[in-house]
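Only one protein chain is missing; all other protein chains are in place.
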Amino acid sequence: MSRHDNWEAVIGLEVHCQLLTKSKIFSGAPTAYGAEPNTQACAIDLGLPGVLPVLNGEALKMAVKFGLAIDAQIAERCVFARKHYFYPDLPKGYQISQYELPIVSKGHLDVDVDGQVKRVGITRAHMEEDAGKSLHEGFGQQSGIDLNRAGTPLIEIVSEPDIRSAQEAVAYLKKLHQLVVYLGICDGNMQEGSFRCDANVSVRRKGADKFGTRTETKNINSFRFVERAIEFEIERQIEVLESGGKVIQETRLFNPDTGETRTMRSKEEAMDYRYFPDPDLLPVAVGKAEIERIRGAMPELPEAKKQRFVAQYGLPAYDAAVLTGERALADFYERVVQLSAADPKTCANWTTTDLLGVLNKTGKSIERSPVTGEMLAGLIKRIVDKTISGKIAKEVFEAMVAGEGDADAIIKAKGLVQITDESAIVKAIEDVMAKNPGQLADYRSGKDKLFGFFVGQVMKATQGKANPDAVNRLLKEKLK
Amino acid sequence: MSLSADQVRQVAHLARLELKSEQVEHYARQLSNILDMVGQLSQAQTAEVSPMAHPLDMVQRLRPDAIAEENRREAFQSIAPAVQDGLYLVPKVIE
Partner (left out) sequence: MHTLSIKALAVGLRSKKFSARELAAHFLKRIEAHDGKLNSYVTVCADSALKEADAADARLARGEGEPLTGIPLAHKDIFCTQGVKTACGSRMLDKFVAPYDATIVARLKRAGMVMRGKANMDEFAMGSSNETSWYGPVKNPWDPTRVPGGSSGGSVAAVAAGLAPVATGTDTGGSIRQPAALTNLTGIKPTYGRVSRYGMIAFASSLDQAGVLGRSAEDCASVLEAMAGFDPMDSTSVDRPVDNYAAALDKPIEGLRIGLPKEYFAEGLAPGARDCVMNAVKKLQELGATVQEISLPNSPLSVPTYYVVAPAEASSNLARFDGVRYGHRAEGVKTLEELYKRSRGEGFGAEVQRRIMIGTYVLSHGYYDAYYLKAQKVRRLIYDDFKRAFQSVDLVLGPTATDVAFKLGAKTDDPVAMYLNDIYTIAANLAGIPAMSLPCGFVDGLPVGMQLMGNYFDESRLLNVAHRYQQATDWHTKLPKGFE
């Protein structure tokens, strides 16, 4: 679009990431998703009179882990503050959050955009409690409030306004998503709301050094919606400005059905949150020794793992990137290599092509894969020791996917053991020669191309079980 | 420091308190008196003083990440003004 040449978008993202703790951030109630309404909201989550919060140590540790992974500063002392507003899914009339002294500040994430590395600054990440949910359908003129989610630990990750396009925004989000899942601090489930995004968008004339007026678009719950919402917002703002109007600072909601955003509340209605340090909680101290302990227990991060895969397994960068895309997949691959003791590239091919092909087709995650690492390694081992051919292996793999057992069981049940007994192969070759005198004559008169025909016939006669190398060698001798 | 009737209305709105119109002037006067008294604070020299949020010089204790609460929905909802199907009811929330 030509007019985009005159404009530049400035985007900052706020991501709410639910931490994978068993219990809530300030109470001992469970955090599991999908329970019956209000069965996981205890006295503290409900904000009953007299209850008090106590901080979940694991939530703190996860926040520190995240900070270390983005090379940020970890506050030696951070403070919880109360953020006040009235809303029925906010039981206490305030959210316990962090304001002036967040746990994590000044980090960054390097994002690949069209083959270039772009560094996106992360202003801060603070701990807070999630709110409950309001259900608007099925209660007539009323809404129903479910407080199971209230008190689930979150980190809110606030980026610098370093992002310049919807594509960059999505690349940043995907990288962030991969990171928190890798760290084991978030399940990353966007549909269930474990990873949610608000986008701050403004536009300015190219070359301008001041930012334009921004809008905030709330709660966009898929990568695709983020892209569409931001694109819509950029278009809308450019249109407003080009027609001589002004962008109004406001909060907007994205409607996934129309792909549009609409006003939710304007700045005039903006909240006065009346933040102040929560007197029920004391300052949180994270000692240097504790930080080092957490650092020592950090998992290998995606970028480091990718480089190691290239160096250690001699994989092409592309394969390494695919295999390290998810921590579980990388672990799977390494298990296959270790158990099969086979060529890492062969293992990579089976994992990225065959296994991921099946998983993508069936929509299954690596954790739910019908073929385990042990099973795939068992299969590759039988190729290496020549029990089966590569071609038969594909058939065995299909059977494993269909749940027929491991490779050895399938090979045995189906009688797929490769024929390496040369006399049996010679017998098959002789039969084929006897049955095809015409082709034999043609071959011998110089039609070399017919060699393939004979290989095919022999393999057919042995139901594919003949060792291909032996068939080739013996055929060449016999056909002379 | 005195509060106008409008400021009282604005504060009451922030705090979600319905005030009857005849109360507003009365509150404005009383709250202004209180703020006058509180105004004495400006006499104190506090340039070098760090704020004290808490009488205790302690740091936050951490709770182990363990489930320690059971489902008590029935007991909790027996004191609720309006519930249906396990949900708390409020007038429809419009966003």
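Observations on the structure shown:
Order of writing sets the chain letters: A and B. Residues in each chain are counted from 1.
In the analysis below, a residue touches a chain if its C-beta (ideal position, glycine included) is under 8 Å from a C-beta of that chain, and two chains touch if they have at least 3 such contacts.
Being a predicted model, the structure only gives us computed values, none of them experimental.
Within the entire complex, contacts from the absent chain reach the displayed chains A, B. The chain not shown here is touched by just one of A:Leu48, A:Ala208 or A:Ala304, and that residue is A:Leu48. In the full complex, the hidden chain is touched by subunit A at residues 43, 46-55, 82, 84, 86, 88, 91-94, 141, 145, 147, 272, 274-276, 279-282.
Residues touching the missing chain, restricted to subunit B, are 3, 7-8, 11-19, 27, 30-31, 33-44, 46, 49-56, 58, 60-61, 63, 72, 75-76, 78-82, 88, 90-93 (touch as defined at the top).
Everything that follows uses one rule, which is that only the chains that are shown with their structure count from here on.
Remark: subunit A and subunit B have CA centroids separated by 41 Å (rounded to whole angstrom).
If you check the complex, the residues on subunit B that touch subunit A are 14, 16, 53-54, 56, 58-69, 71-73, 76-77, 82, 84-93, 95. Here subunit A touches subunit B in the complex through residues 21-23, 27-30, 36-44, 46, 48, 54-60, 77, 79, 86-88, 134-136, 139, 141-147, 253, 264, 272, 274, 277, 279, 281-285, going by the rule given at the top.
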